[in-house]
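The other protein chains are all here in position, but one chain of the complex has been omitted.
Right, chain A next:
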């Protein structure tokens, strides 16, 4: 097992320079997620309107994997349709299970290496599961 598989440059870059960090003003939905085992925390705030994620920001504290994954996620879904975001969540979860993603993953592929470190998979998926909950809430 090589550390380079885990700490790819793009991950370290998102960790040290998180994109979309903070809270969206006038958010239509906010959601918190936590990984009680290791204390990672993510707070998402989104503006979902007309079936589109108009804006999204994340806040939280945790390891490089959880924070970078959330940062990459916000970058990817901002401005995208809710349905597309839903497909991406499914694809990301599939990728982390070692299955075919069925979507163009782009930079997110860097997180595939986390699979070799099973205890860290939960860190990578935290932001995505939080997003899943947020979108369900927005649909209600």
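Criterion: a residue touches a chain if its C-beta (ideal position, glycine included) is under 8 Å from a C-beta of that chain, and two chains touch if they have at least 3 such contacts; residues count from 1.
Here, contacts and distances are computed from a predicted model.
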item	value
UniProt protein name of the chain not shown, from "L-lactate dehydrogenase complex protein LldE", "ABC transporter permease", "cysteine desulfurase" or "(2Fe-2S)-binding protein"	"cysteine desulfurase"
Omitted-chain contact residue, chosen from A:30, A:64 or A:112	A:64
Listed residues A:6, A:95 or A:131, member touching the removed chain	A:6
Full-complex contact with the absent chain, from A:56, A:77 or A:123	A:123
For chain A, residues in touch with the removed chain	1-3, 6-7, 12-13, 15-16, 37-41, 61-65, 117, 120, 123
